[in-house]
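Just below is one structure, and these are the notes that go with it.
Omission of a single protein chain aside, the complex is shown with its protein chains in their original locations.
Presenting subunit A:
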Amino acid sequence: RFDNGILLLSTHRLIWRDQKNHECCIAVPLSQIVFIEEQAAGIGKSAKIVVHLHPASSNKEPGPFQSSKYSYIKLSFKEHGQIEFYRRLSEEITQRRWENMPAAQNVQVNKSPQVRRIRAVGIVGIERKLEEKRKETDKNISEAFEDLSKLMEKAKEMVELSKSIANKIKEKQGDITEDETIRFKSYLLSMGIANPVTRETYGSGTHYHMQLAKQLAGILQTPLEERGGIMSLTEVYCLVNRARGLELLSPEDLVNACKMLESLKLPLRLRIFDSGVMVIELQSHNEEEMVASALETVSEKGSLTADEFAKLVGMSVLLAKERLLLAEKMGHLCRDDSVEGLRFYPNLFMTQS
(Lines give C-alpha, C1' and ligand atoms only; values in the text may rest on other atoms or scores of the structure.)
Protein backbone atom coordinates (compact mmCIF):
# COMPACT_ATOMS: atom_id res chain seq x y z
CA ARG A 1 0.00 0.00 0.00
CA PHE A 2 1.25 3.44 -0.82
CA ASP A 3 0.00 5.20 2.24
CA ASN A 4 2.51 7.44 3.85
CA GLY A 5 5.09 9.14 1.79
CA ILE A 6 6.53 12.14 0.11
CA LEU A 7 5.66 13.28 -3.37
CA LEU A 8 8.37 14.86 -5.50
CA LEU A 9 8.13 16.68 -8.76
CA SER A 10 10.95 16.95 -11.24
CA THR A 11 10.98 18.29 -14.77
CA HIS A 12 10.63 14.73 -16.01
CA ARG A 13 8.85 12.68 -13.42
CA LEU A 14 6.43 12.42 -10.55
CA ILE A 15 8.20 10.47 -7.79
CA TRP A 16 6.73 8.96 -4.63
CA ARG A 17 8.91 7.75 -1.83
CA ASP A 18 7.73 5.79 1.18
CA GLN A 19 8.40 7.76 4.34
CA LYS A 20 9.25 4.72 6.40
CA ASN A 21 10.97 2.52 3.87
CA HIS A 22 13.23 4.76 1.84
CA GLU A 23 14.11 1.96 -0.50
CA CYS A 24 10.56 2.01 -1.78
CA CYS A 25 10.38 4.58 -4.50
CA ILE A 26 8.06 4.70 -7.50
CA ALA A 27 7.76 7.13 -10.36
CA VAL A 28 5.63 8.11 -13.31
CA PRO A 29 7.10 10.00 -16.26
CA LEU A 30 5.33 13.31 -16.81
CA SER A 31 5.06 12.42 -20.48
CA GLN A 32 2.52 9.76 -19.49
CA ILE A 33 0.13 12.35 -18.11
CA VAL A 34 -2.87 13.28 -20.23
CA PHE A 35 -4.37 15.79 -17.80
CA ILE A 36 -4.86 16.39 -14.12
CA GLU A 37 -7.81 17.54 -12.05
CA GLU A 38 -8.41 18.56 -8.49
CA GLN A 39 -10.79 17.00 -6.00
CA ALA A 40 -11.62 19.27 -3.11
CA ALA A 41 -11.40 18.09 0.46
CA GLY A 42 -14.59 17.25 2.28
CA ILE A 43 -15.64 15.94 5.65
CA GLY A 44 -13.51 12.89 6.30
CA LYS A 45 -11.91 13.23 2.88
CA SER A 46 -8.54 14.69 2.02
CA ALA A 47 -7.87 16.92 -0.96
CA LYS A 48 -6.74 14.97 -4.02
CA ILE A 49 -5.21 15.32 -7.45
CA VAL A 50 -6.38 12.88 -10.08
CA VAL A 51 -3.75 12.17 -12.71
CA HIS A 52 -5.08 10.72 -15.95
CA LEU A 53 -2.49 8.69 -17.81
CA HIS A 54 -1.85 7.37 -21.28
CA PRO A 55 -2.02 3.62 -21.53
CA ALA A 56 1.27 2.07 -20.46
CA SER A 57 3.57 1.17 -23.31
CA SER A 58 4.67 -2.40 -23.82
CA ASN A 59 8.24 -1.73 -22.74
CA LYS A 60 7.49 0.25 -19.61
CA GLU A 61 9.88 -0.12 -16.73
CA PRO A 62 8.96 -2.62 -14.02
CA GLY A 63 6.86 -1.18 -11.23
CA PRO A 64 4.30 -2.04 -8.55
CA PHE A 65 1.74 -3.08 -11.13
CA GLN A 66 2.15 -4.45 -14.61
CA SER A 67 -1.30 -3.34 -15.62
CA SER A 68 -4.40 -1.74 -14.20
CA LYS A 69 -8.02 -1.45 -15.17
CA TYR A 70 -7.88 2.23 -14.28
CA SER A 71 -6.48 4.92 -16.53
CA TYR A 72 -5.72 7.29 -13.66
CA ILE A 73 -4.02 7.50 -10.32
CA LYS A 74 -5.10 9.53 -7.32
CA LEU A 75 -2.76 11.48 -5.10
CA SER A 76 -4.21 12.02 -1.66
CA PHE A 77 -2.93 14.95 0.38
CA LYS A 78 -3.71 14.03 3.94
CA GLU A 79 -2.09 17.05 5.50
CA HIS A 80 -1.56 19.92 3.09
CA GLY A 81 0.19 20.91 -0.06
CA GLN A 82 -2.45 19.99 -2.61
CA ILE A 83 -2.99 23.49 -3.91
CA GLU A 84 0.68 24.27 -4.39
CA PHE A 85 1.52 20.90 -5.83
CA TYR A 86 -1.33 21.14 -8.30
CA ARG A 87 -0.07 24.48 -9.43
CA ARG A 88 3.51 23.27 -9.91
CA LEU A 89 2.46 20.06 -11.59
CA SER A 90 0.23 21.98 -13.99
CA GLU A 91 3.15 24.22 -14.86
CA GLU A 92 5.48 21.31 -15.55
CA ILE A 93 2.90 19.59 -17.72
CA THR A 94 2.29 22.76 -19.69
CA GLN A 95 5.97 23.54 -20.16
CA ARG A 96 6.90 19.99 -21.10
CA ARG A 97 10.53 20.61 -20.32
CA TRP A 98 11.28 16.88 -20.55
CA GLU A 99 10.97 17.10 -24.31
CA ASN A 100 13.88 19.48 -24.53
CA MET A 101 16.23 18.02 -21.98
CA PRO A 102 17.10 14.39 -22.15
CA ALA A 103 17.16 13.06 -18.57
CA ALA A 104 20.48 11.93 -17.15
CA GLN A 105 19.23 8.53 -16.00
CA ASN A 106 17.40 5.69 -17.64
CA VAL A 107 14.43 7.31 -19.21
CA GLN A 108 12.27 5.14 -21.35
CA VAL A 109 12.54 6.03 -24.98
CA ASN A 110 9.54 4.04 -25.94
CA LYS A 111 8.38 5.54 -29.16
CA SER A 112 9.87 7.28 -32.13
CA PRO A 113 9.36 11.02 -31.78
CA GLN A 114 6.98 10.95 -34.70
CA VAL A 115 4.52 8.53 -33.18
CA ARG A 116 4.49 10.41 -29.93
CA ARG A 117 3.74 13.67 -31.66
CA ILE A 118 0.73 12.33 -33.52
CA ARG A 119 -0.81 11.16 -30.29
CA ALA A 120 -0.01 14.41 -28.58
CA VAL A 121 -1.91 16.55 -31.08
CA GLY A 122 -5.33 15.19 -30.22
CA ILE A 123 -4.58 15.24 -26.53
CA VAL A 124 -3.16 18.74 -26.57
CA GLY A 125 -6.43 20.07 -27.95
CA ILE A 126 -8.40 18.54 -25.10
CA GLU A 127 -5.88 19.68 -22.54
CA ARG A 128 -6.00 23.20 -23.80
CA LYS A 129 -9.78 23.33 -23.63
CA LEU A 130 -9.78 21.99 -20.09
CA GLU A 131 -7.10 24.45 -19.11
CA GLU A 132 -9.08 27.35 -20.58
CA LYS A 133 -12.20 26.22 -18.84
CA ARG A 134 -10.33 25.98 -15.57
CA LYS A 135 -8.81 29.40 -15.98
CA GLU A 136 -12.21 30.87 -16.76
CA THR A 137 -13.74 29.23 -13.71
CA ASP A 138 -10.84 30.34 -11.56
CA LYS A 139 -11.18 33.87 -12.82
CA ASN A 140 -14.90 33.88 -12.10
CA ILE A 141 -14.38 32.51 -8.66
CA SER A 142 -11.61 34.87 -7.72
CA GLU A 143 -13.65 37.78 -9.00
CA ALA A 144 -16.60 36.54 -7.03
CA PHE A 145 -14.48 36.25 -3.90
CA GLU A 146 -13.14 39.74 -4.36
CA ASP A 147 -16.61 41.17 -4.75
CA LEU A 148 -17.77 39.09 -1.81
CA SER A 149 -15.00 40.44 0.40
CA LYS A 150 -15.88 44.00 -0.48
CA LEU A 151 -19.52 43.30 0.24
CA MET A 152 -18.66 41.80 3.60
CA GLU A 153 -16.69 44.90 4.53
CA LYS A 154 -19.82 46.96 4.05
CA ALA A 155 -21.92 44.46 5.93
CA LYS A 156 -19.45 44.63 8.78
CA GLU A 157 -19.97 48.40 9.00
CA MET A 158 -23.70 47.79 9.36
CA VAL A 159 -23.07 45.35 12.19
CA GLU A 160 -20.91 47.89 14.01
CA LEU A 161 -23.50 50.59 13.56
CA SER A 162 -26.27 48.39 14.87
CA LYS A 163 -24.22 47.56 17.97
CA SER A 164 -23.68 51.22 18.62
CA ILE A 165 -27.39 51.95 18.28
CA ALA A 166 -28.28 49.08 20.53
CA ASN A 167 -25.91 50.31 23.22
CA LYS A 168 -27.46 53.73 23.05
CA ILE A 169 -30.94 52.32 23.35
CA LYS A 170 -29.79 50.48 26.44
CA GLU A 171 -28.25 53.55 27.98
CA LYS A 172 -31.15 55.69 26.85
CA GLN A 173 -29.05 58.15 24.93
CA GLY A 174 -31.77 59.89 23.04
CA ASP A 175 -35.48 59.20 22.85
CA ILE A 176 -36.35 56.32 20.68
CA THR A 177 -40.03 55.87 20.09
CA GLU A 178 -41.63 52.48 19.95
CA ASP A 179 -42.08 52.90 16.25
CA GLU A 180 -38.38 53.52 15.85
CA THR A 181 -37.61 50.43 17.90
CA ILE A 182 -39.71 48.40 15.53
CA ARG A 183 -37.89 49.99 12.61
CA PHE A 184 -34.57 49.07 14.16
CA LYS A 185 -35.67 45.48 14.57
CA SER A 186 -36.67 45.31 10.94
CA TYR A 187 -33.27 46.66 9.87
CA LEU A 188 -31.66 43.90 11.90
CA LEU A 189 -33.94 41.39 10.27
CA SER A 190 -32.98 42.55 6.80
CA MET A 191 -29.29 42.24 7.55
CA GLY A 192 -29.55 39.02 9.51
CA ILE A 193 -28.00 40.63 12.58
CA ALA A 194 -28.85 39.19 15.95
CA ASN A 195 -30.81 41.64 18.08
CA PRO A 196 -28.07 42.97 20.36
CA VAL A 197 -30.57 44.14 22.95
CA THR A 198 -32.37 40.88 23.56
CA ARG A 199 -29.55 38.66 22.28
CA GLU A 200 -32.05 36.63 20.31
CA THR A 201 -31.94 36.12 16.61
CA TYR A 202 -35.59 35.29 16.90
CA GLY A 203 -38.47 36.53 18.97
CA SER A 204 -37.87 39.95 17.57
CA GLY A 205 -41.48 40.77 16.72
CA THR A 206 -41.34 42.98 13.66
CA HIS A 207 -44.21 44.04 11.43
CA TYR A 208 -43.23 41.27 9.10
CA HIS A 209 -43.79 38.69 11.81
CA MET A 210 -47.11 40.21 12.75
CA GLN A 211 -48.28 39.96 9.16
CA LEU A 212 -46.97 36.45 8.94
CA ALA A 213 -48.82 35.46 12.10
CA LYS A 214 -52.09 36.64 10.62
CA GLN A 215 -51.38 34.79 7.38
CA LEU A 216 -50.64 31.62 9.27
CA ALA A 217 -53.89 31.86 11.16
CA GLY A 218 -55.66 31.83 7.83
CA ILE A 219 -53.59 29.07 6.22
CA LEU A 220 -53.59 26.69 9.16
CA GLN A 221 -57.23 26.76 10.25
CA THR A 222 -58.37 23.92 8.02
CA PRO A 223 -55.27 21.72 8.28
CA LEU A 224 -55.52 21.96 12.05
CA GLU A 225 -59.16 20.98 12.06
CA GLU A 226 -58.31 18.02 9.86
CA ARG A 227 -55.64 16.91 12.29
CA GLY A 228 -57.55 17.00 15.52
CA GLY A 229 -56.68 20.59 16.32
CA ILE A 230 -52.95 20.19 16.88
CA MET A 231 -49.82 20.08 14.71
CA SER A 232 -46.11 20.04 15.49
CA LEU A 233 -44.11 23.03 14.35
CA THR A 234 -42.08 20.89 11.95
CA GLU A 235 -45.31 19.74 10.31
CA VAL A 236 -46.36 23.36 9.98
CA TYR A 237 -42.97 24.32 8.55
CA CYS A 238 -43.21 21.65 5.86
CA LEU A 239 -46.85 22.34 5.07
CA VAL A 240 -46.45 26.08 4.71
CA ASN A 241 -43.24 25.96 2.72
CA ARG A 242 -44.48 23.27 0.37
CA ALA A 243 -47.53 25.40 -0.31
CA ARG A 244 -45.42 28.48 -0.94
CA GLY A 245 -42.94 27.00 -3.37
CA LEU A 246 -40.99 30.25 -3.45
CA GLU A 247 -40.01 32.87 -0.87
CA LEU A 248 -39.99 30.27 1.81
CA LEU A 249 -40.09 30.93 5.52
CA SER A 250 -37.03 30.32 7.60
CA PRO A 251 -37.55 28.20 10.72
CA GLU A 252 -36.93 31.34 12.76
CA ASP A 253 -39.51 33.31 10.81
CA LEU A 254 -42.05 30.65 11.69
CA VAL A 255 -41.18 30.55 15.37
CA ASN A 256 -41.16 34.36 15.63
CA ALA A 257 -44.55 34.62 13.98
CA CYS A 258 -46.04 31.87 16.12
CA LYS A 259 -44.85 33.58 19.28
CA MET A 260 -47.09 36.50 18.38
CA LEU A 261 -50.24 34.48 17.77
CA GLU A 262 -51.61 34.76 21.26
CA SER A 263 -50.88 38.46 21.74
CA LEU A 264 -52.56 39.19 18.41
CA LYS A 265 -55.64 37.34 19.65
CA LEU A 266 -55.63 34.98 16.71
CA PRO A 267 -57.54 31.67 16.85
CA LEU A 268 -54.32 29.64 17.12
CA ARG A 269 -51.61 29.46 19.72
CA LEU A 270 -48.11 28.16 20.19
CA ARG A 271 -47.53 25.65 22.92
CA ILE A 272 -44.25 24.21 24.13
CA PHE A 273 -44.24 20.85 25.87
CA ASP A 274 -41.77 19.89 28.60
CA SER A 275 -39.78 17.89 26.09
CA GLY A 276 -39.20 21.02 24.04
CA VAL A 277 -41.56 19.90 21.31
CA MET A 278 -43.42 22.90 19.91
CA VAL A 279 -46.96 22.69 18.56
CA ILE A 280 -49.64 24.92 17.13
CA GLU A 281 -53.10 24.37 18.57
CA LEU A 282 -56.46 25.80 17.71
CA GLN A 283 -57.62 28.05 20.54
CA SER A 284 -60.65 25.83 20.74
CA HIS A 285 -58.41 22.82 21.24
CA ASN A 286 -58.03 21.63 24.77
CA GLU A 287 -55.21 19.16 25.17
CA GLU A 288 -56.23 18.39 28.73
CA GLU A 289 -59.65 17.26 27.50
CA MET A 290 -58.00 15.13 24.86
CA VAL A 291 -56.09 13.52 27.69
CA ALA A 292 -59.38 12.31 29.17
CA SER A 293 -60.30 10.56 25.93
CA ALA A 294 -56.77 9.20 25.65
CA LEU A 295 -57.23 7.64 29.07
CA GLU A 296 -60.39 5.92 27.85
CA THR A 297 -58.59 4.56 24.81
CA VAL A 298 -55.71 3.23 26.87
CA SER A 299 -58.08 1.68 29.39
CA GLU A 300 -60.02 -0.09 26.65
CA LYS A 301 -56.83 -1.68 25.36
CA GLY A 302 -55.29 -2.31 28.72
CA SER A 303 -52.05 -0.62 27.79
CA LEU A 304 -50.59 1.18 24.79
CA THR A 305 -47.27 2.40 23.48
CA ALA A 306 -47.03 5.76 21.72
CA ASP A 307 -46.78 3.96 18.37
CA GLU A 308 -49.90 1.90 19.02
CA PHE A 309 -51.86 4.86 20.30
CA ALA A 310 -50.81 6.93 17.28
CA LYS A 311 -52.05 4.29 14.84
CA LEU A 312 -55.31 3.84 16.71
CA VAL A 313 -56.17 7.50 16.88
CA GLY A 314 -54.61 8.61 13.59
CA MET A 315 -52.02 11.01 15.00
CA SER A 316 -48.31 11.43 14.41
CA VAL A 317 -46.21 9.41 16.83
CA LEU A 318 -44.56 12.57 18.10
CA LEU A 319 -47.85 14.15 19.21
CA ALA A 320 -49.25 10.85 20.42
CA LYS A 321 -46.30 10.53 22.74
CA GLU A 322 -46.72 14.08 24.02
CA ARG A 323 -50.38 13.42 24.82
CA LEU A 324 -49.55 10.26 26.74
CA LEU A 325 -46.78 12.06 28.60
CA LEU A 326 -49.18 14.83 29.52
CA ALA A 327 -51.68 12.26 30.71
CA GLU A 328 -48.95 10.76 32.85
CA LYS A 329 -48.02 14.17 34.19
CA MET A 330 -51.65 14.74 35.13
CA GLY A 331 -51.65 11.43 36.95
CA HIS A 332 -54.02 9.52 34.69
CA LEU A 333 -51.46 7.14 33.23
CA CYS A 334 -48.36 5.49 34.51
CA ARG A 335 -45.51 4.04 32.58
CA ASP A 336 -43.71 0.78 32.16
CA ASP A 337 -40.31 1.66 30.80
CA SER A 338 -38.55 -1.44 29.59
CA VAL A 339 -36.22 -2.31 26.76
CA GLU A 340 -39.30 -3.42 24.84
CA GLY A 341 -40.36 0.18 24.76
CA LEU A 342 -42.34 2.71 26.72
CA ARG A 343 -45.82 1.48 27.54
CA PHE A 344 -48.60 3.39 29.30
CA TYR A 345 -51.19 1.95 31.67
CA PRO A 346 -54.14 3.56 33.38
CA ASN A 347 -52.98 4.79 36.74
CA LEU A 348 -54.85 2.49 39.07
CA PHE A 349 -53.41 4.23 42.11
CA MET A 350 -55.55 7.20 41.20
CA THR A 351 -58.71 5.43 40.22
CA GLN A 352 -58.73 2.91 42.95
CA SER A 353 -57.92 5.04 45.94
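Just so it is clear, contacts are C-beta pairs under 8 Å (C-beta built on N, C-alpha and C of every residue); 3 or more make two chains touch, one makes a residue touch a chain; residues count from 1.
We take it that contacts and distances are computed from a predicted model.
The subunit not displayed here is recorded in UniProt as "Vacuolar-sorting protein SNF8", chosen from "Interferon alpha-2-like", "Phosphatidylinositol glycan anchor biosynthesis class T", "CAHM1 protein" or "Vacuolar-sorting protein SNF8". Contact with the undisplayed chain is limited, among A:Met152, A:Leu264 or A:Met350, to A:Met152. Checked against the full complex, the candidates A:Trp16, A:Tyr72 or A:Tyr187 give a single residue touching the omitted chain, namely A:Tyr187.
Considering A:Ile6, A:Val50, A:Ile83 or A:Ile272, the position touching the chain not shown turns out to be A:Ile272 (whole complex).
The chain not shown here touches subunit A at positions 40, 42-44, 140-141, 143-145, 147-149, 151-152, 154-159, 161-162, 164-165, 168-169, 173-176, 180, 183-184, 187, 189-194, 201-202, 208, 227, 232-235, 237-238, 241-242, 246-255, 272, 275-278, 316-318, 337-339, 341-342.
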